[in-house]
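Could you have a look at this structure, given as structure tokens, before my questions?
In this view, the complex is presented without one of its protein chains, the others remaining in place.
For chain A:
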Amino acid sequence: MNFEHNEDRRMLADALNRYLSEQYPAEYRNQAAYGEAGYSAETYAKLAEIGAIGALFKEADGGLGGAGPDIHLVFEALGNHLVAEPLLGALLVGRALAEAGTPAQKARLEDIVAGTALAALAHDEPANHYELGRVATTAVKSGDGWRIDGAKAVVPFGDQAQLLLVSARTAGAVDDEAGISLFLVPGDAAGISARGYGRIDGGHAAELRFAGVQVGADALLGAEGQGCALLERIVGYGLLALAAESLGAMDKAKGDTLEYLRTRKQFGVPIGSFQALQHRMADMLLEVEQARSAVINAAAAIDETDRVTREKALSAAKYSVGKIGTLIAEEAIQMHGGIGVTWELPLAHYAKRLVMIDHQLGDMDHHLARWMALSA
């Protein structure tokens, strides 16, 4: 039993935190996150250079780590500094390539790890509510390859990604888990139209429409019709990443709120001297520690071969951070009072991110129900 990270991981986390503390202040972040592209290409390149993307992949796949605690540490640091850059897409698509790619497909990992190509998972659809097995987009055999038709919803950086990983139905009914296939599609393929927009928590996303998009036979990733299991596997990495990101953001929100309680005066005394607020702050602390335990459990389970054990730990973590992250966001705003609802306050942007994490890859209700179904 050992809860310490090894030295390599601590060094990476230190380097990452140092860089972000020095070079990624709130104004800089907000300018990029709420700007045209929704991120800073310069920052993304620098994160790749430090090894933040590489740490998400195994050495055999051109990375520097790739284990649960690596993903945990990187995303906790990203959350702590409210990083808007598209590392989640790199993780999801990159791990899919690593898990199921042919040698030629795996070759694309190099640009993803280097940070020179953006990648995005295009799975959710306008009629979806986080289900992995519900896919209306279709892919039918056409010539030597496939023709894809359909619509994908809220794809992170979907109009800027060079590489899209698209789920499409090659057989079965709309909600059959069997018959889903995954395709690697260039972002600029003919027939894709994108409607891009900013996100409320910063960053960027897009609605993608696929109208007769023609791809080659080599676009199919993994076995035809067997994509749902792979989807679950890579979304699992995403759940760990988002849970860790949430933890990092919670820690920061908690710290900022504590500082405010110490310095803000009302009735001639620091508001932190009021027991009503002290107790709520104590509850925030212990909830954050519960979330940390959930993330540690998920990181330990990510490579567990027993599916139920692994997926339960991941859903438990996402459920926990969904519930706790929302609580921390609301409490942090409330304890800040009026300033808490202003754009000017960095904490307000953390609060938005904390709540929005619950809207990615399944919210607390989704993951509680999933955990229960896995337990049955």
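Here is the rule we use: a residue touches a chain if its C-beta (ideal position, glycine included) is under 8 Å from a C-beta of that chain, and two chains touch if they have at least 3 such contacts; residues count from 1.
Quick note on the criterion: contacts and distances are computed from a predicted model.
Of the candidates "Tripartite tricarboxylate transporter permease", "Pimeloyl-CoA dehydrogenase large subunit", "HEAT repeat protein" or "Protein-export membrane protein SecF", the chain left out of this view carries the UniProt protein name "Pimeloyl-CoA dehydrogenase large subunit".
From the options A:Asn6, A:Thr116 or A:Gln266, the residue with contact to the unseen chain in the full assembly is A:Asn6.
Here the missing chain is touched by one residue of A:Ala15, A:Ala41, A:Ala178 or A:Leu258, and it is A:Leu258.
Considering the whole complex, the residue from A:Val135, A:Ala299 or A:Ala329 that touches the absent chain is A:Ala299.
For the options A:Glu59, A:Glu110, A:Asp175 or A:Asp283, the residue in contact with the chain missing from this view is A:Asp283. Listed for chain A, the residues touching the missing chain in the whole complex are 1-6, 9, 69, 258, 261-262, 270, 272-273, 275, 278-279, 281-283, 285-286, 289-294, 296-297, 299-300, 316, 319-320, 368, 371-372, 375.
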